[in-house]
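The complex appears here minus one protein chain, its other protein chains still in place.
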Amino acid sequence: MITTEVTFDELAALMKQAAGITVDPEELKDAAESPFDSFGLDSLGLLGIVGELENRYGASLPPDSERCRTPREFLDLVNSTLKAGA
Amino acid sequence: MSKRRSGRAAVTGIGVVAPNGLSTDAYWKSVSEGLGVLDLITREGCGHLPLRVAGEVRSFDPAALVEDRFLVQTDRFSHFAMAAAALALDDAGLGGEPADPYSVGVVTAAGSGGGEFGQRELQKLWGQGSKFVGPYQSIAWFYAASTGQISIRGGLKGPCGVVASDEAGGLDSLAHAARAVRRGTDVMVVGAAEAPLAPYSMVCQLGYPELSTLDDPDRAYRPFTEKACGFVPAEGGALLVVEDEEQARERGVPVRGVVAGHAATFTGTSRWAESREGLAHAITGALDEAGAAPEEIDVVFADALGVPEADRAEALAIADALGAHGTRVPVTAPKTGFGRAYCGAPVLDTVAALLAMEHGLVPPTPNVFDVCHDIDLVTSHARPAELRTALVLSRGLMGSNAALVVRRGDDSAR
Partner (left out) sequence: MTRRVAVTGIGVVAPGGIGATAFWDLLAAGRTATRGITLFDPAGLRSRIAAECDFDPFEHGLDADLCQHADRYIQFAVVAAREAVRQSGLDTGSLDPWRTAVSLGSAVGGTTRLEHDYVLVSESGRRWDVDHTKADPKLHLAFTPSTLASTVAEQFGARGPVQTVSTGCTSGLDAVGYAFHTVAEGRADVCIAGASDSPISPITMACFDAIKATSPNNDDPEHASRPFDARRDGFVMGEGAAVLVLEDYEHARARGADILCEISGYATYGNAYHMTGLTSEGLEMARAIDSTLDQARLDPTRIDYVNAHGSGTRQNDRHETAAVKRSLGAHAYETPMSSIKSMVGHSLGAIGAIEVVACVLALRHQVVPPTANYETPDPECDLDYVPRTARPRKLEHVLSVGSGFGGFQSAVLLSGAGGRTR
């Protein structure tokens, strides 16, 4: 099993792919405590990202994942889940 | 309400996304010159199907007109509709958030929905599994997608509606908007845009007995001739801004026309001979509502299905409803140059009618020669004429008939 970690780069790419939001990964990292809606990401967009990650890593993310308010909160939850799964 | 109201529904904005033009000006130039843009279908995965010719909207760049976050969550039919709505609102001088969001509503007609998006998600479901279906399938495929997204994108909270009817629904939506204005809504964004040229959507259309399957773009769609062999489908459409005429004058914007009368009837699916009576009824009803005498009609934009029995019924209906005037009034069907975009078709015809009145020019019917019915069909070249009142006709493949009377707007719009 590969130990994986979803990075800000990957999250930025997913925001583009799943929600049509263009955000620079560095900016996302710098503003990691800002709410997702300040980037223009809505609940459906986050659900799409969760679904994409679940399919990509073959793991279930906790139901709370789509309720995360900020990129930091989201990545912490996703990465701790993936680590626990590995 | 203290606002002054005329009770008349004025058209103050036009937005077109059509196979023969991605702006109102480009569309009119092509229509008035009688250009034909029908061609072999090039969209991916369609080349092997026995439907060869269509009116494709090419070189449409959705990203230039609609934000990415809307594009990922919508089908091509909504891309067209959102782009056309924005063009229409800008044309009416109503770009930007409205001061009173409840004063602006949206109604669209939809006959084919988000088929390409739906096919992609069906492919994920059946090819990979249910967990691969994305969150936007629930809002992209259904017929209400365009109305909802136009409302959200523009901040428009007025009455919102969707008529998911056959082709005639395009005219019904205009009547729906005109009535909403009469009931007190200031402005309605209204019309239809369709995107039925995706592989599975095309398979779904193959059963229509009225479909032309000829592979020669110049010969595939020739209504009112002995060579008529069905209709050619198209994508695209138009959205209009309709508002109270008095209010438009107070805003100081040109009135491009007035939606004066409408009526709709139903005479059964594919029973085209019976559509004669239904269409004549609809014409009479629309004239009544407009308070117009048959002789006042200066031009007729025909449904022009291209099925011999249907063409005959339409020619006879025009004569039945307009009397002797029916054989003298110029009749035209510019859509033979670019196809029938289902619910979008009669809206594009309405746009052509408004522009014909503005320009004093009846556009011709491309590819059509040797008319075999007793109507004065304008062919080959546009015909100059003083046009004050136009009649737009539409029939749907499921049996609806509709007629719309539009009056010329201000001279200042010309």
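Per-chain residue numbering starts at 1, and chain names A and B are given in the order in which the chains are listed.
Going forward, a residue touches a chain if its C-beta (ideal position, glycine included) is under 8 Å from a C-beta of that chain, and two chains touch if they have at least 3 such contacts.
Remember, predicted model here, so these are calculated numbers, not experimental data.
Although it is left out of the displayed model, the omitted chain contacts the following shown chains in the full complex: A, B. Looking at B:Y143, B:Y221, B:F301 or B:F338, the residue that reaches the missing chain in the full complex is B:Y143.
Panel shows subunit B; residues 44-50, 73, 101-102, 105-106, 110-113, 118-119, 121-131, 133-135, 137-139, 141-145, 147-149, 151-152, 154-166, 169, 172, 176, 179, 199-208, 263-269, 278, 281, 396-400 of it touch the chain omitted from the view. On the side of subunit A, the interface with the absent chain consists of residues 42-44, 47-48, 51, 63, 66, using the contact rule stated above.
What we mean here is this: only the chains that are shown with their structure count from here on.
Computed centre separation for the pair subunit A/subunit B is 42 angstrom, with centres defined by C-alpha atoms.
Those residues of subunit B that touch subunit A in the shared complex are 67-73, 131-132, 134-136, 139. Per the touch definition, subunit A reaches subunit B in the complex via residues 16-22, 40, 44-45, 47-48, 51, 54-55.
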